[in-house]
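Quick one: the structure is below, questions incoming.
All protein chains of the complex are present and in place, except for one that has been dropped.
Per-chain residue numbering starts at 1, and chain names A and B are given in the order in which the chains are listed.
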Amino acid sequence: MKQALAFAGILVAALAASNCTTQTDRRIQLRYMAWGNVEQLALEQELVDRFNRKNPDINVRLFKVPQSAYGNKSIVMFASRTSPDVVRVDHFNFPQLADRNYFRDLSEFTETDPEFKAEEFFPLAMQENYSNGKLQALNVLFGGGVMIYNKSLLAKAGLADPYELSKKGEWTTDRALEYGIKLTEFDSNGRPSQFGLGFPNMPFYIGLMYGFGANLLNEDLSRSAMDTPEAAQALQWVADLRWKHRVCPSPAQGANAAFGFETGRLAMEFNYIGVTSRYREKIKDFEWDICPLPDGPKGKSLFVKGNQLVMYRETKHPEAAWRLMKFIVSEEAERFLYIEQRRQSPTRIKLAQSSDFLEPKAPPFNMPAVTESVKSGKVLPIGPRWPEVVTVVGSELDGLFAGRDRDAKVVLQRAHKAVNKLLSEDPGL
Amino acid sequence: MKKAPLLVFLILLSVVALVPFIWTVSTALKDDQEVFAFPPRWIPETIQWGNFQKAWTALPFTQWVLNTLVITIACTIGQMLTGSLVAYGFSRFKFKGRDTLFGIVIATMMLPGQVTMIPVFMIWRELRAIDTYWPLILPAFFGGGAFNIFLIRQFFLSIPNELDEAAMIDGASYLRVWWQILLPLSAPVLATVGVLSFIGHWDDFNGPLIYLNSPEKYTVSIGLRMFQDSYGNETNLLMAASLIHILPTIVLFFFAQRYFMRGIQLSGLGGR
Partner (left out) sequence: MKKHHPGRWGFVFILPWLIGFLLFTAGPMIASLVLSFTRYDLNTIHFIGTKNYERILFDEPLFWKSLQVTVTYAFFSVPLGIAGSLGLALMLNQKVAGERLFRTLFYLPSLVPSVASALLWSWIFNADNGLLNYTLGLFGWGGVEWLADEKYTLGAFVVMSLWGIGGGRMIIFLAGLQGISESYYEAARLDGASAWRQFRNVTLPLLSPVMFFNLILGVIGAFQVFTQAYIMTAGGPNNATLFYALSIFRNAFEYFKLGKASALAWVLFLILLAITGIQFWASRRWVHYEGEAKS
């Protein structure tokens, strides 16, 4: 018994010791956190490696957390004072977290560093970085959403290229529905073998709402705007895709990989262009490209949103962290991330307009579809209460999207009431 | 009951109990396409042993297994040591309030963890111990849990006092009596506590979920969740990774089976 205990004790000590890294590393240690799928995180790692090579006095480590818990983990870490030094925060969460003073004011760097020129970036992108009048972030992964389509499947069905149609203004929601129907097929057992459209999740359905002339909230984000007939029209169109016309996979079918775009069993999907780095690697048996979201009856369905790169307020190495942040939005990094790897649109105006970006050598080739969103996309109604609003709206709309409720108007009335109630109360109840 | 039909029924039941395991192994050994083949096959066309290696190397499982071992073994030792110490106090000594306090021990077995979860998190946050192993290991050294105290106390009660007396006449202190007389005699119940503790901490998901942020500190349970996030679409790899999580407890069980069964019986029957 005693020997067993002693042995176990030694084992623990040995294992614990093996965990400790010997601190002979004189470099400044920084932690950088970002999200992404496996391929996207590899890109971040590449950026980190490049930075480390250029800055031998700093060692940056990419901090990975389970992606489904990214938002929560980052908030817990901010709140428990264990946050990494540089963190990418989704713009959805940015206003709320900035209000809590978790981020460092960057103007001390931007105003004194001659290398940083704010005018090189899209004004909208810079605007997003401000909260309560203070510059609290730099913008990364800035842009809108697109539709990705399987050219081979469309050609087989004899359908015109949607990008060409969009250039002529003929890529509309009616057309998209038509495509969805023509591209959905069933096998001899009645099981679906191919779906025409992927489901437009948040925020894609908000973009579509714009196309129908609707919005979630009003101009100053103080009240819901969901009680309009346009909003009902928009969301009915979305819900019908799945439940009336059956051109979208059901929630369960969409959850596993069987109908992923890369399997070739989904003809068109709503997604961000950032996913194409994975597609370039994985898709070998069909041709694909991108096009903008279809125009709605009242106008374009384009939305634009960035993400914030923040410096944790209590970082021990603000100067080094600034160097990292500056690098991530530098021309070299943006060239790599956005032009080469197509992670999103560049935030630098010059790069977004360059022919390298607009005329790439690898798919997707229709890059102007991305720039369109930046040029004419509408911002999403994101304020400090967004996380709460989206939770409430999401749970109401879930009934519509999961097929339990069939009438968008009724669902939206409920959502409208719930959001107004939420916004009239203090946060956090 | 007739024997033959009973046997058949039992065989059927055990097949049903084992089928999920077999199915998991079968899926883990399939290649990407075959996983979604319909109708599903039990034996893959080409057995992909490499899936295990792929899953293991896709994410830092080695680090995670080591981490989990450190936590689990430390907790097990803590629970065995302090649990038996506390049980010693409750079983061999009479002091004011003893029975009331022991009643509280029993009552805490019925306490839902959620009632203390948030303030405990806040305590660790103030101590700057978030993202360390302290929140996961330290509590094990404070008596090791009501269940274990109960178990070991019952067992101690069945060991005659005369042995204590004899040792003390020879000049042994109370502590020595505990360490040299009671503990060795309690090997079965301690082994049970040890094995149950090992399995419990190997399995722990909630604790690491709340307290661990850095991926290099994760345990296998959180690591598996991370695997689900990143590779969840690749069901065969996911099943392989799950098997990695399952295997150690099954192996341990086979080694400690004897102690196990006896100890559980002791626990359920109040030490009879």
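Please note the rule applied: a contact is a pair of C-beta atoms (placed from the backbone, for glycine too) under 8 Å apart; a residue touches a chain by one contact, two chains touch by 3 or more.
Keep in mind the model is a prediction, meaning the values are calculated, not measured.
Peer 1: Please provide the labels of all shown chains that the missing chain touches.
Peer 2: So, taking every chain into account, the missing one touches A, B.
Peer 1: Looking at B:I47, B:M117 or B:A187, which makes contact with the chain not pictured?
Peer 2: B:M117
Peer 1: Pick out which of B:I104, B:L163 or B:A187 touches the chain that's been left out of the picture.
Peer 2: Residue touching the chain left out of view: B:I104.
Peer 1: Even though one chain is hidden, which residues of chain B still touch it in the full complex?
Peer 2: 1, 3, 6-7, 9-10, 13-14, 17-21, 23-24, 27, 35-36, 38-40, 82, 85-86, 88-90, 92-96, 98-99, 101-102, 104-105, 108-120, 122-123, 139, 141-143, 149, 161, 165, 174, 178, 199, 202-203, 205-206, 210, 220-221, 224-225, 228, 235, 238-239, 242-243, 245-246, 249-250, 253, 257, 261, 264-265, 267-270, 272
Peer 1: Residue by residue, what part of chain A touches the chain that was omitted?
Peer 2: Residue positions of chain A that touch the missing chain: 72, 75-76, 79-80, 100, 191, 250-253, 255-256, 258, 387-388, 391, 395, 398-399, 402, 404, 426, 428-429.
The rule is simple: only the chains that are shown with their structure count from here on.
Peer 1: Averaging over Cα atoms per chain, report the distance between chain A and chain B in Å.
Peer 2: Centres of chain A and chain B (C-alpha means) sit 39 Å apart.
Peer 1: In their shared complex, at which residues does chain B touch chain A?
Peer 2: Of all residues in chain B, those touching chain A are 36, 38, 66-67, 69-70, 73-74, 76-77, 80-81, 125, 128, 130-131, 183-184, 187, 190, 210, 213-215, 222, 225-226, 228-231, 233-235.
Peer 1: Mind listing the chain A positions that touch chain B in their complex?
Peer 2: Per the stated touch rule, the residues are 1-2, 5, 8-9, 11-12, 15-16, 18-19, 37-38, 63-69, 73, 76-77, 79-82, 191, 256-258, 260.
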